[in-house]
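Each chain you see keeps its place in the complex, though not every chain is here.
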């Protein structure tokens, strides 16, 4: 098995991620959060959903699941780790990514396609994309509003670790095209080693034209490629 | 004994619930309200009657789980 | 002297005597509690059962008809679809968020009780006018509750339907429909066969939630008195339900379940007696084994509790340990609370003492059956005679300015963008179109669903109105290329003890049945909600249908509202009628008149249009059925979605605003429809940046779009 898709109680996008991986010709397998063994996976995806009901705080309880110490260990070896939506929130809570995600500006759940601009290709999520490319990918979250303490935010920006920002169709970035109030329109980020990435939109929902958009492919293909040719650090 | 944990968003970080509620209060005519901040209450009942120990333990729970130190402040009060 | 216990529980003296006759002795308190809930209108359908038999329920593809938790139809190649609709009206008025949330939870359990994962939900909802703050509060709460529960439990909400009328101000309607997809071998039923099998209660602990909720909230009118009777509000826990779904699916996959029943109205009483009766068996139940959330609950309370997120599984004794272990894996509680017995008796023990012993079947099968008097409401002929007076000439551009701002016509994305409508990667045509279309992965099959109601027409003529909502739903799925396949219905009515309401009910069932027969589609399930009455005022007769459409193969490029392009021809498929203005959006919104008699459906024409529409869906870029607001609104919706204007040429403004049935807007790239079995005529051309009605005025596309998009946000913020 190459890619482990972690299932917490309350996770609900696990089957969609596995389906998308199959569409891209990669094999992925589900791993239960109580397992403490990633069974030789070369990469990990934390899919979307509502781990532990999002109770207490989104991602807060999931980070203590036995599997998370394995995820952390794998991340430290430089293996690709991706968090989508709730998975992004879990990675932030676990300290594998900077910042946190809070309630959307308008206090309403948002399910609709949004446009994001690729800001950097230095991540397992964007390696195969073009800087400046604009992708149309569904957003599906209530807590997608990215925040970070000023110093950490400055460091994140300075290090070029913001990989995706909400934009208009032409790539212009402004408040009018910030769906949820995210600081600096941040939609996706990576870590310093650029092997751990998280984003709020759902690329797995945009790999087949018949479902409206295939723009998510380039992101997931980046991830799959980096799983096949791991950059150990 | 009962302990009350209060968790609030750090100063300066987005508090959409607070902002939205402030707006709603103004719409209802409460112009005198100058600030609205949201937070979470977690009431805990714990064994034993050593208040100091109970508070210390609750603070540890906050550090580990109940609060997110990156974006939240917390305080612990003994209720009775 | 104080009222006898049975009356306080909403039971009549005659019903009480019937219980005594069955038991051959006065009932114990717990027994009385069980009969009072199980014989309530909500659980027993005592006022409606006699008439529901009118519905056509047979078709070669029906696998499970009315009577089980959900209807099931055959899609070929071993695929089945399960569907069901339920109402949660009164609880949603008491507490909109939790009422709607728990409504979603309940309908999902009806589906996964059948052996499979629910794959989609729809939410037909109704409120009073939004200029009332209370109605805004109710609508925001209901939508947030459906979103909060549906999104978190991991089932997408693929659409719904909404209406506004004063009669819903104190009695909003919240109906929820759910759909499941399964392989034939997955199908599970509720019957508890096999003496010695064990009844295992799965899921949430039992508290005082909604004690008497079914009998008291849903089976009595909603006046001040019921305020006092309010059962404690049920709090939905989508996370618990999510774990329960996963646990049940694994139980089924491992073949550990003999029969299963969800706990809804009447909680443990209903589930244990229905399981036992369905299998012709009895059951011994020990309430001391029920995990409680609150200590000191009485046997009656435990039996009647409507705590959410619970299921009752019947399992073979040797499998109990595996079942409990599996529940533990999914982090849900599980407890063996009963044993299946011979002889049909339901025996309930509490604190070691026998608190109830009764024939299990008597709770459902011997429930009272009422043929209540029915009589046409006075004044209806007068209303029919008062057709809306129509002006000679109308500026349709101006009419659109009001119509597009009607919250029942304007952009609904404020609602459905709060719902996850993409999970499971099946959504080919998303909410915002006529019917939603789902693919079945790994096949060429597709499923389309539309939920429809039309309380304004039903109020004037329940039979014609009831028929027309079926015809409208049929066209809504036909435009996706799917043929009408099966129906579930939710009949929301006032107080059935009033002959006028009973008349509305019977007329509605008749009209719906006639339409279903003409289309050759079965009714496979539904729900009746009576006593939607506040302080003596009944709601409009409000039947709501959920119509399932099926296509195999699914069109490669199904029609969409956003596929119209400059230069394409706009055609109108269907009859030439132009006279139907009774209760039309134009008459109500612009003229402020809601009288007259709605046109009747034309079964032959209707079927022909449906079938022709399905064929056109194979190659037309845009197909849009004509409903609220007539051709003008239908074309405007297409133009706004496609971002291009249109020029229409008609010789009478009434062609643009009337709402006669069986009509579809078709955009055809070439010379139109080669086939002429069904009348079709060209009415205009796509293009430009205005919607132009020639001598009947025009409106700039941008202005139309702005009005339409803002209709809900400007009211709800």
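Letters are used for the chains, namely A, B and C, taken in the order the chains are written, and counting of residues starts over at 1 for each.
The rule we apply is simple: contacts are C-beta pairs under 8 Å (C-beta built on N, C-alpha and C of every residue); 3 or more make two chains touch, one makes a residue touch a chain.
These numbers come from a predicted model, not from an experiment.
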Full-file chain stoichiometry, since only one instance of each kind is pictured: A x1, B x2, C x1
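Operating definition for what follows: only the chains that are shown with their structure count from here on.
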Shared-contact residues (touching 2 or more other chains) in subunit C: none
Interface residues, subunit A side, partner subunit B - complex: 56-57, 60-61, 64, 92-93, 99-100, 102-107, 145, 147-150, 152, 181, 183
Subunit B residues touching subunit A - in the complex, by the definition given at the top: 9-10, 12-17, 19-20, 65-66, 68, 70-71
Touch list for subunit A against partner subunit C, complex: 9-10, 12-13, 15-16, 19-20, 34, 49-50, 52-55, 108-112, 138, 140, 142, 202, 204-205, 208, 210-212
